[in-house]
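Partial view: only certain chains, each at its native spot in the assembly.
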Amino acid sequence: MATSTWLSPCLLNERSIINCYTGLVCNYSSLFEKQNFCTKPISASAGVKLIRNGIRCSTLEIESTPSFSIGKKFQLDDVIEAQQFDREILSAIFEVAREMEKIEKNSPGSQILKGYLMATLFYEPSTRTRLSFESAMKRLGGEVLTTENAREFSSAAKGETLEDTIRTVEGYSDIIVMRHFESGAARRAAVTASIPIINAGDGPGQHPTQALLDVYTIDREIGKLDSIRVALVGDLANGRTVRSLAYLLAKYQDVTIYFVSPDVDDIKDYLTSKGVKWEESADLMEVASKCDVVYQTRIQRERFGERIDLYEEARGKYIVDREVLNVMQKHAVVMHPLPRLDEITVDVDADPRAAYFRQAKNGLYIRMTLLKLLLVGW
Amino acid sequence: MATSTWLSPCLLNERSIINCYTGLVCNYSSLFEKQNFCTKPISASAGVKLIRNGIRCSTLEIESTPSFSIGKKFQLDDVIEAQQFDREILSAIFEVAREMEKIEKNSPGSQILKGYLMATLFYEPSTRTRLSFESAMKRLGGEVLTTENAREFSSAAKGETLEDTIRTVEGYSDIIVMRHFESGAARRAAVTASIPIINAGDGPGQHPTQALLDVYTIDREIGKLDSIRVALVGDLANGRTVRSLAYLLAKYQDVTIYFVSPDVDDIKDYLTSKGVKWEESADLMEVASKCDVVYQTRIQRERFGERIDLYEEARGKYIVDREVLNVMQKHAVVMHPLPRLDEITVDVDADPRAAYFRQAKNGLYIRMTLLKLLLVGW
């Protein structure tokens, strides 16, 4: 689905209409002809599809401002990058995520997404992210089509374009979760597809659901997002995770970011332009003692090539261990996008401030939320 | 399941009986003992299974002619090759496929195949075909067991025979969709299995569901199958897709096939023997201007080996582009089995006569249809 259709007159997709027809508004259904029933905005592409199927949609009411009320359409057609989210929508998303926590814990088989089919199109493997999305879909009663290694196995190997693959797969599913090795691939897919696309990481580009779960975790663990101090530790130059997180933190008031890492100039420029305070430091202990969040990342071996010696040196430099824990405040937390190697020692795990496995679990709730919002709305 | 059990006295499988018992004919259920209830033909193997389970089946009525009435058993036990289908059965299948279009578009979760389990046993990868079958099963409420790369991963690597694998997998599922690298493998599987087998391509052999969706697409797009002119363009010598399609088109009246391609002698002989008109031509523009369907195929790089130069030459020869579109008739369509490389230029995609993505979608409806027919009948 194209990413900027908010102003188009009609934003519901076909299935959602059915849903609203049989669901929330069924009390009124006898009063309307089916073709008059679309009282909410529908996207241009969905509109075309409706007309093709012989159902004409006469829009009765066009909303001028987005709404977070139950049953209303989600403001986004696709989830492609962290920049799509503002404070208001983040807050509303986190409220739904709390509901999802309850659903996952209490209900043996929610049916919110019953009848919906998600395709996971992974051009590079990421078992963790894939399982998280597939679990999210199934926890809500939806179904999944899996491609664990689309790059090697699919027609991509025969030279098919991404656009052609998307046009085929959108015929088999209701939403596509895509991971790709090329920056910008998710956006290309979204422009092509008439169903929602979720970017589950596109090369060095973005990984917006990771950023959302990171911010959600800070909110859950610290209780606020304004006036916090966050240390970003490790190998940040190539870290799309940290990059997306910094973009989102810039939405909040009085956030200070401490970079305990080599150069990450482009993020710093961005933060400066947004009025976010940031500092650089080589002293992990000092930073850890004053921050609410110590966000540790993995040193990526891949970027050191043959220079194993430099890799080993970088690895050893900023390790979160019991000593770091000892200087951290009582309410502060350690986060990590996982997988971790030894940049956090295992003896940290037992400390209640080790938030990284709770953070991974929050990924489930955020993904449940996005799937629900994109497929059936608020 | 063996492919020729139509004359056997009893053709329903065990699960279908349960289905009919609790389903369509439940009004009568109190009048019958369960063991007297099998009023429809049951396959020999299913019969044996029934007796093994201690349920005796006394056939009350044996039908002498096939029937397409709702609730009746499907005429085929397996789908192995295009030759199994005649005009009458194709027409009945297409009618069900139209129903499937409606189900897919309107119903958020059909339950027609609820409780049924399909195993996809793919000895060579084909993401597109696999996803299409899995989507079809799930759109009808069924479940799926996936083997994305049976050749490399399974016990086949340890030297197990196909027959042994089938005997194991049939214990875990209700229907097997199989892709194999050897011609004839699907037939061997069908002879072994006591559950239905669908051939999703066996090496240079057959790919019958592709042929069915091609013919269905022509019927949907052109509105008829008699008296049509079809151009088969590209690399037809190794094309099992085109071969199977030509076999099916031979069932219809007054069809003319134009081969715009190198030699495909064996198909031509077959068509001649069936009284189908065919012509050869090297002039794509001339053929395109008079045909209802321009069926383009991919030049398969694999067959040129080291001779990249010959491959590039062949690729460039017959390309469908805007120029070809310009000479085509208004009602005519361009088809392609996908994936395409550059044998159709992307500027063709926007033209309403570009039918190839609709054709891919029709694959879903045809596969929904076959799964439904093989598992629960008409």
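Note that the chains are named A and B in the order they appear, and that numbering of residues resets to 1 at the start of each chain.
Criterion: contacts are C-beta pairs under 8 Å (C-beta built on N, C-alpha and C of every residue); 3 or more make two chains touch, one makes a residue touch a chain.
Only a predicted model underlies this, so the values are computations on that prediction, with no experimental measurement involved.
Trainee: Give the total number of copies in the whole complex, keeping in mind that only 2 of the identical chains are shown in place.
Mentor: Result for the total copy count in the complex: 3.
Note that in this section only the chains that are shown with their structure count from here on.
Trainee: Any idea how many Å lie between the Cα centroids of subunit A and subunit B?
Mentor: Taking the mean C-alpha position of each chain, the two centres sit 38 Å apart.
Trainee: Over in the complex, which subunit B residues touch subunit A? Could you list them?
Mentor: The contact residues of subunit B facing subunit A are 105-109, 125, 127-128, 131-132, 134-135, 138-139, 146, 148-149, 298, 338-341, 346, 357, 360-361, 364.
Trainee: Could you please specify the touching residues of subunit A with respect to subunit B in the complex?
Mentor: Touching subunit B from subunit A are residues 14-15, 18-19, 22, 53, 114-117, 119, 143, 145-150, 152-155, 158-161, 163-165, 167-169, 171-173.
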